[in-house]
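Heads up, one of the protein chains got dropped from this complex, but the rest are sitting where they should.
Just so it is clear, A, B and C label the chains in written order, and each chain counts residues from 1 on its own.
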Amino acid sequence: MGLDKIGIAKRIAQELQDGWYVNLGIGIPTLVANYVPAGMSVEFQSENGVLGMGPFPFEGEEDADLINAGKQTITAKAGASFFDSATSFAMIRGQHVQLTVLGAMEVSQNGDIANWKIPGRMVKGMGGAMDLVASAENIIVAMMHSNKIGESKLLKTCTLPLTGVGCVKKIVTELAVLEIKNGAFHLVERAPGVSVEEIIQKTEGTLIVPDIVPEMVLA
Amino acid sequence: MGLDKIGIAKRIAQELQDGWYVNLGIGIPTLVANYVPAGMSVEFQSENGVLGMGPFPFEGEEDADLINAGKQTITAKAGASFFDSATSFAMIRGQHVQLTVLGAMEVSQNGDIANWKIPGRMVKGMGGAMDLVASAENIIVAMMHSNKIGESKLLKTCTLPLTGVGCVKKIVTELAVLEIKNGAFHLVERAPGVSVEEIIQKTEGTLIVPDIVPEMVLA
Amino acid sequence: MNKTVKNVAQALEGIESGMTIMLGGFGLCGIPENAIKQLVKMGVNNLTCISNNAGVDDYGLGLLLQGRQIKKMISSYVGENDTFERQMLSGELEVDLIPQGSLAERCRAAGAGIPAFFTPAGYGTEVAEGKEIRVFNGKPHLLETALYADFAIVKAWKGDAAGNLVFKGTAMNFNPMMAMAGKITIAEVEEIVPLGTLDPNHIHTPGIFVQRIFQGEVFEKRIEQRTVRKRN
Partner (left out) sequence: MNKTVKNVAQALEGIESGMTIMLGGFGLCGIPENAIKQLVKMGVNNLTCISNNAGVDDYGLGLLLQGRQIKKMISSYVGENDTFERQMLSGELEVDLIPQGSLAERCRAAGAGIPAFFTPAGYGTEVAEGKEIRVFNGKPHLLETALYADFAIVKAWKGDAAGNLVFKGTAMNFNPMMAMAGKITIAEVEEIVPLGTLDPNHIHTPGIFVQRIFQGEVFEKRIEQRTVRKRN
């Protein structure tokens, strides 16, 4: 039940605003680029040094020198630019990027996020995530509501090493859209066909539920 | 008596080493570029954003977009590069420039230099001089031994606001070449026809004079 | 994203008296001359201007000094301008003189989200007064802070509707860092070229740093020191 990855990406795409520069993390966030509302001009920044990313190249036109932060071969649109990593993070740290969308392993009700390390088991590194979450004004987390063994990823307190503190403002999962404010998750929308009860049950952290929880409208 | 400006520049040019990047200040230092020893490869950096400065342009070929730090129209040699001011001072602060030659109003026997301000009378600003003197490993001051009213510019202590402390290693004036070490000026060479006595008389700071003071040899 | 505005008047909308404005250029090279003339026309005053130099008496920022539109200058070098020196020595103009490398880096820092950094420049001088000193690698350094501006006005050679800029020669100088530092950055360019014309490998200032771009009407590009050599 609930949204698939594409559904989550589509819902996040509704948060875009005309003229924004946006950084999309690896995984579901990357899909957001495919659902920019018609007539809206949004540019995608990839922290490895490109602004104005286009779609994947046609078969046979891949260029090893042109990838995104997920190491996928990409293309550049007219008006694109390439730059070094220091300049790229100047854009991010200097808040020239209006929105960051990234995945998470855990999010806490005060906006902490953990997504880079499971002590003793998995360490991939934080990559650009710590810079992104420490700097961005708008951070949307795209993730599943629960982990692979069914535990809620929306927690009172994160258990894993943090990537950033008090920085996440909005979460879109397969079940719901939630905002974080005043130390609690606030249910904003539910996915088509998903009950408020299911969301309550799958959210470990404090969840504020308004009287009316509208269903998402996806194109 | 003593050297003219060109003589000072020629003597300083003898300090150049093959492969060095050199920043030349306004005035006499600029002239040093004309006397690079034959067969030696030296590149000139100008802090307004050019490496590989060439000679002045031919008449009619001046380009308002191509100047040196003295605001003079210049040319760029093959292998030149243009860059922004932050990168330019990264070169300077990061000690990628091997030699800085600049003018001074006063130098003290411990290597302090003053060259940017006369309180209440003249304030042109320090420009890049403070970055240069705080960063360079090798600093040569090119100046007249005395000021316009005949006072020594080689002092026990600078009287004017400082540009940098303890940074000057060598001075070339119209009368002499001097090194600064252990809190004193050390006479190294005298200009052709200039007596040691004259140098002693015109140097207010402590001057160490060796038994033999060779005369400069200028090509 | 089309950031092109039709003229200098539209480009400078929103600039008000009392604001802090960064202006690119080194000497008279790479200054936004059309925008400066417009500031004269607008008559805004009480400005704090951050610019490496202050122009000459009758050109560049000198025009704003003549009209007493500037309250405070933040610069590294202000020779070559008698109006400036007179106003400064008489006390009618506040001046904050900053080592040139620190000025460039402080602009970059603002644009890069770095609130402060250590530099050796100015240690032991009056520039260090009131600043934190710390020794790194055996050498004393000052803590310098980022310099922000309400508006940054930069001058480029070519630009496109996405705000991408390309500079020419030493007219680049402070322009790229100031473009990064402005809350709103206005680019004055000699030519706006169609999107896709500029090679993405050769863009000096990516469009993300620029909010408005316009093509200047007249570029005098005055030369301060015309030095030439004779042909043989």
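Assume a residue touches a chain if its C-beta (ideal position, glycine included) is under 8 Å from a C-beta of that chain, and two chains touch if they have at least 3 such contacts.
Just so it is clear, the structure is predicted and the values come from calculations on it, not from any experiment.
*Asks:* Please pick, from C:Thr20, C:Thr48, C:Asn81 or C:Thr119, the residue that touches the omitted chain in the full complex.
*Replies:* Considering all chains, including the one not shown, the answer is C:Thr119.
*Asks:* Specify the residue from the set A:Ile6, A:Met40 or A:Val123 that touches the hidden chain.
*Replies:* A:Val123
*Asks:* Where does subunit B touch the missing chain, residue by residue?
*Replies:* Answer for subunit B: residues 19, 21, 41, 43, 45, 50-52, 76, 78-83, 86-87, 89-97, 135 touch the chain left out.
*Asks:* At which residues does subunit A meet the chain that is not included here?
*Replies:* Interface with the chain not displayed, on the subunit A side: 46-50, 55-74, 76, 82-86, 88-89, 92-93, 112, 116, 120-131, 134-135, 161-166.
*Asks:* Of the residues in subunit C, which ones touch the absent chain?
*Replies:* Contact residues on subunit C toward the absent chain are 105, 109, 112-120, 134, 136-137, 141, 145, 166-169, 200-202.
The definition used in the following text is that only the chains that are shown with their structure count from here on.
*Asks:* Averaging each chain's C-alpha atoms to get its centre, pick out the one most distant from subunit C.
*Replies:* A
*Asks:* Where the CA atoms of subunit A average out and where those of subunit B average out, how many Å apart are those spots?
*Replies:* 55
*Asks:* Centre to centre, by mean C-alpha position, how many angstrom separate subunit A and subunit C?
*Replies:* 36
*Asks:* So which bits of subunit B are touching at least two other chains?
*Replies:* Where subunit B is concerned, no single residue meets two or more other chains.
*Asks:* What are the residues of subunit C that contact at least two other chains?
*Replies:* Answer for subunit C, listing residues that touch two or more other chains: 108.
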